[in-house]
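Here the complex is missing a single protein chain, while all its other protein chains stay put.
Here is chain A:
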Amino acid sequence: MGKKQVCPPRALPPVPSGNQDEIPLSRPKKRKPKGKTPLDGIVQAAVRRQSESSEPLTPEPHDVPPQRKRKKKKVPTDSETSFTEQNVASLFQNGSGMDVPEAEETVIRKQRKRAKKPRPAETHSSNDLEVEEEDIIEDEHRKSPDQQPVFAAPTGISQPVSKVFVEKNRRFQAADRAELIKTTENINVLMDVKASWTTRDVALSVHRSFRLMGLFTHGFLAGYAVWNIIVIYILAGNQLSTISNLLEQYKTLAYPAQSLFYLLLSISTVSAFDRIDLAKASVALRGFLTLDPAAVASFLYFAALILSLSQQMTCDRINLYTPPSENGSIWVAGTEEEIVQPWVVVNLVVSILVGTSWIFLSYRPELDHSEELMFHAEIEEFPQGETLPRVQP
């Protein structure tokens, strides 16, 4: 009978263990006893008696903290829940009689804490800031006979407030809940937009930018080539009668003009190749056979490039022009026309080729087989299992 009378105090353990449960979650070392009411003496005595009666509890706090630290470092939110579960499990193991509603209550308290101290806004969704009804623990819940010990922690009744405390510069500052929700929603929208920007989009935008630059270069090159040939013919005079004048005047221009030609022709050729997707030989060949404007333009640009490059030697000769009568001149008297005439003709042909290419390409400036085949074919065709893109030759 004596043992049966001792039983009722044994129902106490959940409460002190509940307190122990809450202590490490906030700040285990700096936790101070709240208030010094006469009830505290009773509480401490009860706790001490309980801890003495259940000796196996004492080694456990030594084992738990390292795990707790490790978990906190990894994922803070998980650590809270896992910690709670861990404690609940340990309490069950100790047979201290912790029942499930208390564990749930602990979880609810954690949620409430999280809602009150949101981290910097970008990591939280706006839902975390909204007040949920289950977060508010009303007075009736706390008045259940089992869980209403006299030494309960002096927590007030939860109430939804319009302020939330946001940590900024290591200080918590009050912020309006509604505004914070708006800002976090905006940030979420921005993050969604940013997240949807994939590497494919980057590649596509670069490709399109280059095509735009190419379009500009085609026009510029055509204009520049026409201007160049007009200048040459004007300086050379009727039937190349004033070749010496041309050489005198044009020798400073010859090399810069040639360099600019190469630069513009390179960009234009690459851009034209992009349009027919030259790397896929079958597509390119089909383009040539069907006289696709992009394919024709590519061919013309490539021909113009070869012709222009072949005149490098003559350009250098013009660049180093000194009258044949002078000492050390690389020009022999009477050979000027022989050398200059083919050069003028080649320049004329280059101008015509470049001008024609520009007309072909500007007729359909949006034509780009490369983009169609490279970026769209693989996505659209493969799920259906139809044609596969050919391997690059």
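By definition in this document, contacts are C-beta pairs under 8 Å (C-beta built on N, C-alpha and C of every residue); 3 or more make two chains touch, one makes a residue touch a chain; residues count from 1.
The rule we apply is simple: contacts and distances are computed from a predicted model.
J.: Assign the chain not included in the display its UniProt protein name, restricting the answer to "GPI transamidase subunit PIG-U", "Transmembrane protein 138", "Cytoplasmic tRNA 2-thiolation protein 1" or "Rab GDP dissociation inhibitor".
T.: In UniProt, the chain excluded from the picture bears the name "Transmembrane protein 138".
J.: Which listed residue, A:223, A:237, A:256 or A:342, touches the chain dropped from view?
T.: Final answer for the missing-chain contact: A:256.
J.: Contact with the hidden chain only, please: which chain A residues?
T.: So the residues of chain A touching the unseen chain are 197-203, 206-207, 210, 255-256, 258-260, 262-263, 266-267, 269-270, 273-274, 278-279, 305-306, 309-310, 312-313, 316-317, 320, 330, 370, 374-375, 378-379, 382-383, 385, 388, 391-393.
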